[in-house]
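A single protein chain has been omitted; all remaining protein chains appear in their positions.
Right, chain A next:
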Amino acid sequence: MSTVAEKLRQLRRDAGLDGVNNSPGVDGPAAKAPPSSPLFAPSMGLTLRAGLRRSCPLPSGTVGTFSRQREKEHRLHALRRLIRAREQTPLQSRRILPPPAGEEIAPGLHYVEAQFAYAASATLDVPAIDEAPIERNRLLCFDTETTGLAGGVGTRAFMIGVAAWADDVLTVRQLYLTTIAGERAMLETFANWLRPETILVSYNGKSYDAPLLKGRLRLNHVAHRLAELPHIDWLHPTRRVYKGHLPNCKLATIEREVLRIVREDDLPGSEAPAAWLAFLRGQSSTNLGRVLEHNRQDVITLMRLGDHFTQL
């Protein structure tokens, strides 16, 4: 009975019944047993490893900086071990590289502009839009380069390129981030380019670029009219016309096979995230320059596609 009583005491203590004695069948002293420290304190102060106590604040003055530093080192060491299984540690460099092109128009934001002769009719008959024909100078072809395809609010655009036509000249304007802090200025600048009469033009922008930008605009508290503007997405007519005739409906494919545009030394879009990260981490700016070229060609192609589909 004594072992049973002891077990009962333990069970009752663990169940938080200390000091309550109203259970028939349990001998009296059971409830009067000295309280033991519960195995799991209310905030089970869990640590994965011994030697790695939870970061309890140390009273200032009683402990020197040296041991506090050591404690921090211990914690960091344990965290590094935890994380090693999950991530590849990239090479770090604290160099700050000169941006590949353009001028700084806000802290962390660079701007590049280029103009190309583009003789074309002032109106376009686009089957995708009801109110045809439309004035070409309302079109704003846009394309973003992003940190990846994972989706969700953690994916951001680091570059936005637009192409607009006026008087036989195509003007390409590009924004890109040289620090993350420049994001808000980039989004504000882009939002200002959207006029009430603007018609957006993109390739897969309806389901990719526009929602992504909307999320980032919302996150940065930037007001915009992105949702209200008409939006022509060439992906859909491309699919209708070329599905089955071309190996796939990627922009690069239709550009090569249909528009017969040949790019030289083009950086594939999938390598854009790494190129920007390499720049941000001070490793290299070469490929970021190639991303600018790639993005510029993309928005020009968007305008060409308009003429292509009109002529079909």
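Operating definition for what follows: a contact is a pair of C-beta atoms (placed from the backbone, for glycine too) under 8 Å apart; a residue touches a chain by one contact, two chains touch by 3 or more; residues count from 1.
We take it that contacts and distances are computed from a predicted model.
With the options "Nucleotide-binding universal stress UspA family protein", "ABC transporter permease subunit", "DEAD/DEAH box helicase domain-containing protein" or "Electron transfer flavoprotein subunit alpha" in hand, the undepicted chain maps to the protein name "DEAD/DEAH box helicase domain-containing protein" (source: UniProt). Here one chain is not drawn; of A:G205, A:P273 or A:G306, the residue touching it is A:P273.
Which of A:R80, A:R195 or A:K243 touches the hidden chain is settled by the complete complex: it is A:R80. The chain not shown here is touched by just one of A:R70, A:R195 or A:R218, and that residue is A:R218. The chain not shown here is touched by just one of A:T179, A:N192 or A:T286, and that residue is A:T179.
The omitted chain makes contact with chain A at the following residues, 2-4, 6-8, 10-12, 14-17, 20, 22-26, 39-40, 42-52, 54-55, 72, 75-76, 78-80, 82-84, 86-90, 92, 147-155, 179-181, 211, 214-216, 218-219, 273, 277, 280.
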